[in-house]
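Missing here is one protein chain; the remaining ones are kept as they sit in the complex.
To keep things simple, chains are lettered A and B as they appear, and every chain counts its residues starting from 1.
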Amino acid sequence: MSLDTATVRRVAALARLRLEEQDVARVQGELNGILGWIEQLQAVNTDGVEPMAGGTPGGVAAMPMREDVVTDGGQAEAVLANAPDREGEYFGVPKVVE
Amino acid sequence: MTYIVEGESGPWEVVIGLEVHAQITSNAKLFSGAATAFGAEPNAQVSFIDAGFPGMLPVINHECVAQAVRTGLGLNAKVNLWSRFDRKNYFYADLPQGYQISQYAHPIIGEGAIDIELADGSTKTIGITRLHLEQDAGKSQHDQHPTKSFIDLNRSGVALMEVVSEPDMRSPEEAGAYLTKLRQIMRYLGTCDGNMDEGSMRADVNVSVRKAGEGFRTRCEVKNVNSIRFVMQAVETEARRQVEVWESGGTVEQETRLFDTSRGITRSMRSKEDAHDYRYFPDPDLPPLVIDAAWVEGLKAALPELPDARRARYVRDYGITPYDAHVLTLERETAAYYETVAKGRDAKQAANWVMGDLFAAINRTKSSIAEPPVSAADLGALLDLMADGTLSGKLAKEVFEVMVETGRAPGAIVEERGLKQVTDTGAIEAVIDQVLAANADKVAEYRSGKDKLFGFFVGQTMKAMQGKGNPALVNDVLKQKLS
Partner (left out) sequence: MHPTDFTLAGALAALNEGAISAEELTRAHVAAVEALNPKLNAFITTTSEKALDAARASDARRKRGEAGPLEGIPLAIKDLFCTEGVRTTAGSKILGNFIPPYESTVTAQLKRDGAVFLGKANLDEFAMGSSNLTSAYGGVLNPWQRKDDPSARLVPGGSSGGSAAAVAARMALGATGTDTGGSIRQPAAFCGITGIKPTYGRCSRFGIVAFASSLDQAGPFARTVEDCAILLRSMAGHDPKDSTSANQPVPDFAAACGRSVKGMRIGVPREYRLDGMPAEIEKLWRQGLDWLRDAGAEIVDISLPHTKYALPTYYIVAPAEASSNLARYDGVRFGLRVAEKDSDLRDLYERTRAEGFGAEVRRRIMIGTYVLSAGYYDAYYLKAQKIRALIASDFDAAWAKVDAIVTPATPSAAFAEGENADDPVKMYLNDVFTVTANLAGLPGLALPTGLDHQGLPLGLQVIGRAFDEETVFAVGAALERAADFKAMPAMRAGA
């Protein structure tokens, strides 16, 4: 499977990465190089194999749970302290029209 | 009765499925320890997890899982002991992580079904496809600044249940009844407060139309409708729109639409070029959600009585009509109130008082059954005063009004205002004697056959007694004296 330029643009848009027109061909070449190398996986027979999402044998098999107690929050200052655009007690972004 | 949209080409049937997002009642959020209470200052209930800060990790709230299971049990649905969280990836200003943690491939609750009640007294079974747990997003405010939107993350990470129905509904009424029933069940269970004004319940309404006997045609999803009335309106208007599209030779495109409540129409929400590609994959921060069958059994055993069971019991044990039972069980608080009043008393009379005088008083005083103008115990005491003959029905109504006004107990009001019914035959006779003496001409007319005048004598007697005469005794004595 190799990517055409339309797909490269679509993927960049999905990932919210601005892609200048003059870079499309280069990026396409790099991605196709990597994907071509990954292609060898198609040769592996995985019939009947259960996918492994992560973890390790003997690790955490089931998600641990937390009690329903309020232990966090009440720290608007800290939450907002790193904001590039802070508007009072809110984060500011360019107006979103729906 | 079948709901039909009449088009130029003939009748169309409407097919409706609902995806309801219900906020889970819990103290803390689904994956963080921040509070969930409504109405806090902006960003005051935000953990760094909810704000998607670097290195922050989710840990699930046990109670939210329990609430989902309780709801699943209330929907007569299959509880999956193994489920999983996936990430739904998309960018939005109020989605701090850039993905929503949701259960896409493996929901905690599978298929179920609930019965809905329709106006003609019939019921219909609506299939439940699934229920899954997911995080809510934050809130954008667009009206605070001319060129900016403001983001408040208090809602970000609050636990939601998404309840997906089968496309089993065929009319706006059925859609409304389904939402009403779902809300009722969750409120009974205490798993969602159902406050649609506060956004605790929102519905995505899937609508398609078809000719009789056809398979399904393309559906549209009307997003984020936030009241039962609007859901019914959205179905109606969207169905009509689709019929017009088909009949004008067009094709209904599968898309997301918005219901414009001010204009009563739906409109396309997002352009097609940014087709959704959510790139779901298992959240690597969260191992599978594995729950214990015995724990589920324990939750099941502890479930409160649900509306259907309660309604049946009222008809069976209290002897009230199915309609009255339906009304009295709509809200858990109403049912509890009614049961307190009815216990050990005339259940039918209790039903009449609750549905009549009490509901009227609640409307008039703009209060609620949760904070009623008259307590259930006081209303019960009032009924007791009628049963023992202390108060006539008419006096009881007067006393009730005083109770609404003052919030005092009926016994005290009766004492204080001397409203106690006169049951002393001698006293009644004395009054009647005076009435008859003062109206000798009418007595003569009555005796000469004008029976209708009996009511006049009752009225005069009661008037003289300021309404406190026991009506039955007044009648008896009058008959005796006039014979």
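Here is the rule we go by: contacts are C-beta pairs under 8 Å (C-beta built on N, C-alpha and C of every residue); 3 or more make two chains touch, one makes a residue touch a chain.
What you see is a predicted model; the values in this text were computed from it and never measured.
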| item | value |
| --- | --- |
| Residue, one of B:V59, B:A464 or B:L482, that touches the chain absent here | B:V59 |
| Touch list for chain B against the chain that is not drawn | 48, 51-60, 87, 89, 91, 93, 96-99, 149, 151, 277, 279-281, 284-287 |
| Residues from chain A at the interface with the omitted partner, ascending | 1, 3, 7-8, 11-19, 27, 30-31, 33-35, 37-38, 40-42, 44, 46, 49-60, 63-64, 66, 75, 78-79, 81-85, 91, 93-96 |
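In this section, only the chains that are shown with their structure count from here on.
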| item | value |
| --- | --- |
| Interface residues, chain A side, partner chain B - complex | 13-14, 16, 53-55, 60-76, 78-80, 85, 87-98 |
| Touch list for chain B against partner chain A, complex | 26-28, 32-35, 41-49, 51, 59-65, 91, 93, 140-142, 144-153, 258, 269, 274, 277, 279, 282, 284, 286-290 |
